[in-house]
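The structure under discussion is supplied below as structure tokens; questions concerning it will follow.
One protein chain omitted, others in place.
We call the chains A and B, going by the order they appear; numbering starts again at 1 in every chain.
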Amino acid sequence: MNEIVRVHHNPLSALGQPVWHWEIPVYLFLGGLAAGVMIVSALLARRFADGGADASETSQRSPWGRLMILAAPAALWLGMFALLLDLDLKRHVLRFYTTFQLSSPMSWGAWILLAIYPATLLFGLSQTTESERDWLAAKLRIGALRRILEGLHSWAQQRQRTLTWANIALGVALGAYTGVLLGALGARALWSSSLLGPLFLVSGFSTGAALTMLLPLTHREHALLRNWDMIAIGVELALLALLFVGLVSGAQAGQRAAALFLGGRFTAIFWALVVVAGLVVPLALESIEVLRRRRAALVAPVLLLVGGLALRWILVVAGQSPLG
Amino acid sequence: MPEQAETTARAERFWNPYVAGVALGLVLLASLLVAAHGLGASGAANRVGVTALSALAPAHVASNPHMATLSAGGHHPLDNWLVFEVLGVLLGALVAAYSAGRLKKKIVRGPNISVPWRLAAALGGGIVMGIAARLARGCTSGQALSGGAMLSAGSWVFMLAVFAGGYAMAYFVRRQWR
Partner (left out) sequence: MSAIATFLAEHRELGLLVALLLGFGFGFVLERAGFGRADKLAAQFYGSDMRVFKVMFSAIVTAMLGVMIAHGAGVIDLRPLAEQTASFTWLWPMALGGFLLGVGFIISGYCPGTSVVAAASGSIDGMFTIGGVVIGSVLFAEAWPLVGDFYKSSELGHLFLYDVFSIPAPVLALLVALMAVGMFIGAEKLEHVLARRRREGGVVDDGQSRALEVDWAPRPRRLIFGGIGGFAVLGLVALAAPERPKAAPARLGSITQAELARRVLDRPWTLRVLDLRDAAACAKRRVPGAECVPETKLGALGLAYAAGKRDLVLVGAGDLAVLPPAVTRYPGKVLRLRGGFAGWKAYALTKPAALAAGADAAARAEWTFRSALVAAMTGRKAAPPPPASIKGYAPKRKKKKGGGC
């Protein structure tokens, strides 16, 4: 009896014609970024909620840190716009919502995306102060808005715990989904690894923390984010190592896919941009910040964001390239 | 930026120039022995410029004999030893400056020159150096340092000319630095 090996390389890509261009990596990056911002914001809110209501300096929050979660729906919206540009048949988008298939990650993803908007907006609203809501209502000049906002705010605040956990759960789902999506879309050896989900999730967390660290945060907020980020970078490096070990020790197609990064044509750019510039150097900078008590610099977060985009870009391009 | 409660240590001193020079020489030696390649800088700037230009006007770049050679061998102009090396320079200098407490947005200038003039001088001097480096097939890193260590006659001519040019011009731009 012969075993049929289903892990193969898509013949379409063997022709050397990439099917996906910039839209998909940008979508994956922004999706991961949104997921990271959601998790990071929810975790931060939880940390500070524990501290109680005393007005000591360490429990102070910056407005940027509180409201950062609103960047998540914005990033997601941008990402979905990029995705829409990639779809040949734009009207088919609606079909994702008219059926639900348990076995299809794309179907799952479509519904996760839909749930994220209310979750993040409500969570963001629950974090606002009264003066901020006044400002928003005055700015929009809608009389009824003031009352609606107040109502939603008190509703959301009563369910703060639930909303926090919902945002963490949805963030994790979104972050992992951006990785699983690649494996579901094309039977490419490089993308079918089960580690891609966790890898993209951790990378998304790191980029979300990085984006937040670009803002003027309080000292404690920044220190918390930096410490989480350092752990995330360590985990990401370990996952990358596991990904390659898994590919090399697996089926032949996987070995050939790994060879693209271990001597093949993506070796230099991947290790230089993703691993060295995007992970190792930011980790070194953050370690120096802790060890030598340097003022935080914006460079480490910027490098993390560049590295996160490069990771997705190179994986998408490499997955479509002919195996060497 | 976060409001830091931590005390920020003062910027460290620079290394003793001879120590720094020997360290630099050892990096250069490693490059010559391990990679059989000298260190450089302006070649990468050239490739960046040509890449940017070819994004705007690809046909124009392809028709220029000087620029077309950069994508010889089927590689992208940026897929190059010097480009990766300069990326490393950027990262290495970043880590060094940050750990020494010198990473800070700043404009280095003499006491008697305004900021716009300083930036104009930086740009103008850069343009002159860009032309000069192409003419000489390298700059202070690639020609003077790497070629000089290999005792290339042209590199030593170049190096002496650099000092000559600097001293000759120094008088005329003294307002900028003094």
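Note that in this section a contact is a pair of C-beta atoms (placed from the backbone, for glycine too) under 8 Å apart; a residue touches a chain by one contact, two chains touch by 3 or more.
These figures come from a predicted structure and were not determined experimentally.
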From A:152, A:169, A:251 or A:272, residue that would touch the chain that is not displayed: A:272
Contacts of chain A with the absent chain, listed as residue ranges: 263-265, 267-268, 271-272, 276
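Following the convention adopted for this analysis, only the chains that are shown with their structure count from here on.
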Distance between chain centroids, defined by C-alpha means - chain A, chain B (Å): 36
Touching residues (chain side chain B, partner chain A) in the complex: 1-9, 79, 84, 87, 91, 94-95, 98-99, 101, 103
Contact footprint of chain B on chain A as seen in their complex: 216-219, 221-222, 268-269, 272, 276-277, 281, 284-285, 288, 292-299
